[in-house]
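Here is the structure we will look at, set down as structure tokens.
Apart from one protein chain that is not included, each protein chain of the complex appears where it belongs.
Naming follows writing order (A, B and C), and every chain is counted from residue 1.
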């Protein structure tokens, strides 16, 4: 068997060394009544050549981004992943290593994380970053837990413009962790001072906004919100799109205390939703409340620079029930993808990817509005996603467009029943003018 | 620019250090009349994302083995290439290295070649192997040159059963190197003693046979041929299919002096014909006539085992016009694929791949003969290729079958005008019974 | 290759040169507008973010060199207990890299992702059969995430029965992994620790003492983190169930029992598996993992949404699950990790999985037999897929387990898990996995015996280890005292 090294002769020698007659004896501690007396009922084993064939045909039952024109975004983005990213991730010294517990033999992973942390800090304008979390949604949850811990309060005020997928996850956690979730704010323009004061009170641990928000809007007033929140002793949490941070002011400059969110857009394939990575950065003062791994630089016995996992006293394997979080495995390889991606692009490349996405989104928006049957959706400036109102059933449209090789736009009623005639378009730098014009033509015919 | 590291600032500093004002000055030695005053007329540069898209669509204009059922062989075989092979070849320490001139910093490549040489010797039953040649055809040429050099004769007798692709290449070389090529022998059964004596004379440097031959036949009489050849002072060269050597007696045991041929079947993708690898092994006495690189084991200053390129005095960079061959770059990475492949399979795996291919070929042969319109081709035992006679125009059949997703069988008239109603089928271990039965059904309908 | 004198790899920021890049985009092919006309001017960055400016070769070389500073399964033995560092088949990587899986948007229409839905549906079924559970969710991203999800399910169950307010305690053995108490606390439970007895099992008497109407659940790893099978599992299940509590199974050690025994049959109500351990998905230097959660029928209604269901020949998502706890992660979990596990199970089949457990246990017992005379063995029993030695004997000579771990690195072997479980002094937890050969195990035995000898004869050799790696022993205390967590140039 290719994956099991022992031959019958090896087994015999080893059994002799152990002093038992057969392997079954090694399982003697398992009560007899529990020992399976039948084979598991699983499909017959498939040798690699057949297995690969079968899995290729399963894959062929999906329509991948390369086979269609994708206008879906909503938190998972069809940005180009440079070839180099896959080649580096394919180095088995990275992907077949465990968490770098033994620092001296894991400097590759550790230094890469240190570089990742630096990039996340520089992008968000905040002081410290961890080594990654499961995804954008759970990163928001962890940010909330930092805030509730820091403030010892349990009310959380969330913008309706926060990705509903994140809000759903947050709702689950709040439910079980006895936190109070209030959804309100923004999404239809700037909130008034009163509205803010009504929502954010002395029980509020945190206010959460998204930047740009789920609808693609770049909301004004984050700084103002920070002031209100801080005045009430609450923290401001911002789920920011890291690609947008190539062009937009970093959350740290807007008064945000914790920036967090989904890092998929940075060099990770869409992968049907995962694995991706949650990132989280915060002001120095909250460092010891951060969940997850953190890497720090240090020196070895001879004074040479090196890296280690640090501040582990926050973590579950040391602190157990008093840990800042239960997270153990994270999304290290996805964070490596983000690190390689940002290294390739540099500041200019990132700004370009952001700008091309923005320009193309605006081109499409303008073209779409020429179509009878399409009218503006939510107001205000937007990044690379936008909403429009369609004179058609959005779900039916969604299905019809598949026939034309088009995936999207997303019917918003799925998440916002009240926005039943709105759809959400996303345009990344990958969409060509030809594709955009094609979409406009097809939609013109359908509406 | 992603592949050019110098920034304008770097360039300025470097020009200053050199003491010139601009790059153009560095080209001053090129006569002005030769300096291009226009841009090359090439397609506009394509950034990676577009480039990849375009090349994927070019690839999609081909029908690959995975999308069709392949019955083509004739020297290039659709054997399964285990996943591990690609992963090892994808390690950039292997593929971005040059020929291992500096042994101490190239032990990986050197040891792998040493292991390759050992495997080739063990497969062929011969004493020494080189590090690879360009392909099967040129390996046969090089073997002939060894023989003409060793015998100082210039007549070469070739079996008509030697792959015509090899024979064509050999013919070109013989033409320009003033060697006399005689095609005859075998292919329609064992030659008589007289026939042999007629063909092989005192001018004969070498006799070349293929094992199994181009038609898939396993010719009897190689040992007898060796005797005749040796009696006349000629060498016997055998182009053997290395997969077949998992089951068949090694050429070395049949009296062959030089075994050579195509190694593609060992873990190399079909690749539209290349890059593949030519292998070559011979009796010890011809070692110093071998073309190409050879790796030998040695020790370092502290007595530790290590590997170096050796016997370089045969080679062009030392011997120049007196070298055994002009070959410099070879097919090292393809030889590495073969080494990884054979390491994964081991003797049993190789025998299994061979046996499955043989069994499936025989199953198909028997099924085909049930079809009205198909009758036996050339006689005698065969390996995983065989000929049959079809009541149809083979070229038309070849084209028609494409519509059914079937590639092959090969019309033999392409190479043997006299065999105008014969076609050549190849069946590897990859073909399933379902595919074989499908072919039989389709052919039954067409004939 | 790494040359011994290498002065480390500079942080990539230190390799940066203004204006250099490793990437280029196609030219913008739509009419463009000034950014200030479409984006709020006051929200535009004043300064570009500080990111490295490096050529493509620069990036490739930097990360290639970094990779060369790592130990990994592919480069050497990795007997890190509890982590199941088995070989990760290459074919799994190929499958997960197919565009038809890797380039799917999670929100694309169901009819355009039937292959992916089928993988999810079938993998859940396989995991049910392997574990004896009734239903699975693939949503949790890792083991700890699975634990938290499982505890939410347990809470939901108690809520439904109106007992949530009273059942506030989760019992955790003292040998448990840190994530167990952490997850319980995170989910709002009080953690009650139960001690182990001298055989390394849960102390039944102690368990009886802490169990009661306040008990929400007992979390158990079986085999436990000592590598020992909980012999009294049936009795334990009875005790907890009788008190109205549920049994949670931490599946990190499921490699030992594949095809041999099933947590579902042992009485566990909720379990998680670590696909990145038992099912051969690589660990990625820290992740991604996947921690699917399985439940008995009674808890199925609470599973996270959506679930994949099969209608005739097609698959779809079901979001209509009124009792569901909701979502615990975006979308459907770490899909590509699940895909690797799926591929693995299809390749192994039932007989293959059983052989995994058998050989994992055989390898561990072989190592135990070869090492038990050289180190203290706190629980002198047959082990399952891993076992725990104590370094107390060596400690007496001034050599800590940490020193021995560091010395092992010099042999090109990863250290075992150390100082865990907490109940063993100077613990070394050794898990060879089934993919290692007897020859590799023998080399490890030699190294460990040599280290035992060195601990007696030349303790300073160990205290100064490692000496043959790119860096010598790193100062963790200094790192924590003066955190340097990002490059500042």
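Rule of thumb we're sticking to: a residue touches a chain if its C-beta (ideal position, glycine included) is under 8 Å from a C-beta of that chain, and two chains touch if they have at least 3 such contacts.
Only a predicted model underlies this, so the values are computations on that prediction, with no experimental measurement involved.
In the entire assembly, the chain absent from the figure touches the shown chains A, B, C.
When the omitted chain is restored, the residue from B:99, B:180 or B:195 that touches it is B:99. Shown as candidates are B:246, B:377 or B:394; the residue that touches the absent chain is B:246.
Of the listed residues B:287, B:413 or B:442, the one in contact with the hidden chain in the full complex is B:287.
Hidden from this view is one chain, which touches subunit C at 1-6, 15, 17, 20, 55-58, 60-61, 64-65, 68-76, 87, 89-90, 409-412, 435-439, 468-470. Of the residues in subunit A, those that touch the hidden partner chain are 1-5, 7-10, 46-50, 83-84, 86-87, 92-93, 105, 108.
Heads up, the rule we're going with is that only the chains that are shown with their structure count from here on.
Taking the CA centroid of subunit C as reference, the farthest chain centroid is that of B.
Between B-C and A-C, more C-beta contact pairs are found at A-C. Rounded to whole angstrom, the centroid-to-centroid distance between subunit A and subunit B, based on C-alpha atoms, equals 48 Å. The distance from the centre of subunit B to the centre of subunit C, each centre being the mean of the chain's C-alpha atoms, comes to 46 Å. Rounded to a whole number, the gap between the C-alpha centres of subunit A and subunit C is 19 angstrom.
For subunit A, residues touching at least two other chains, in rising order: 2, 48, 52, 56, 66, 82, 87, 90-92, 344, 429. For subunit C, residues that reach two or more other chains under the stated contact definition are 20-26, 56, 60, 64, 89, 91, 93-94.
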